[in-house]
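Below you will find the structure I want to go over with you.
Missing here: one protein chain of the complex. Every other protein chain is in place.
Letters A and B mark the chains as written, and numbering starts fresh at 1 in each.
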Amino acid sequence: MNVLEAVLTVISILTALVLVRVIIGPTIWDRLLGLNMISAKIIMSIIILAVLTERTYLMDVALAYSVLGFIGTILIARFVEKKGEF
Amino acid sequence: MKKITGYFSMIFIFTLIWIILNEKAGATQIVTGLILSIFSIFFANYYLLEEEYVDHYSLNIKSVIKYLVYLIFQIYKSGFSAIGKIIKKEYDVRISEYTSCLNDELSICLLANAITLTPGTVTIDKNGSKLKILSFEKDNIGTIAIDSETCSEFEKILGGIRE
Partner (left out) sequence: MNIIISNLLIFVSLGFMIFGIIGIFRFKDFYARILISSKVETVGFLTIMVGLMFRTGISYSTMKIMLICLLAIITNPLSTHAIARSAYLSGYKTGKEN
């Protein structure tokens, strides 16, 4: 088994553990923190996959995903802070 | 004159990013990159940003590199201390105020960014040059000593960030 494949498996298990925090998290901010961590882990997995299979276009997907995850987190945080009004 | 150099460096950086995204440095890529970067700068100037921004955000390249190197060093140093905190399980937090000795908007924002990026401290609020900082009860704030009269190392570096 390749090292990168093993690392990819471990990262998937860690993502599942963060998902547990998102489900049981008592406040909405815990869930947002979990969302942020999950998006960071997905970017890591995409880049590992790109290096493993030597397809460089997957890195563009990671770039776009990092921007979209950032905008989503900021948007939900602002929405909760203003109590639903913009 | 300063404005024109600002525009030229912006066009250069955008073209570089365009070449990296295309993974090829041929003549076609350079020409399309130049055209697209000039077009996007004009679009931003006419439709998105009404005020002059080139003078506000002009950076000194040397200070930016120094800032990045010092920042990465600090991130690793406090990453290890954060692991110690996880093992010892301290969770008393406090919110304290800190008045920075910088008075430039951009430098204060970069300082707040650096404070948030090092583990153990998060900037919550900014009002003028006063920052509200969330930190642990026991230690004095990670990268900046809160009671000291003199400026911290970050502020010394950021003091010269404007051209």
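Please note the rule applied: a contact is a pair of C-beta atoms (placed from the backbone, for glycine too) under 8 Å apart; a residue touches a chain by one contact, two chains touch by 3 or more.
Note that the structure is predicted; figures quoted are calculated from it, not measured.
Residues of subunit B that touch the chain left out of the display are 17, 20-21, 23, 68, 71-72, 75-76, 78-79, 82-83, 85-86, 89-95, 112-113, 116-125, 132, 134-136. For subunit A, the residues in touch with the chain missing from this view are 3-4, 7, 10-11, 14, 17-18, 21, 26-27, 29-30, 32-34, 36-37, 40-41, 43-44, 47-48, 50-51, 56, 59-60, 62-63, 66-67, 70, 73-74, 77-78, 80-81, 83.
Here is the rule we use: only the chains that are shown with their structure count from here on.
Spacing of subunit A relative to subunit B, judged by their CA centroids, is 23 angstrom.
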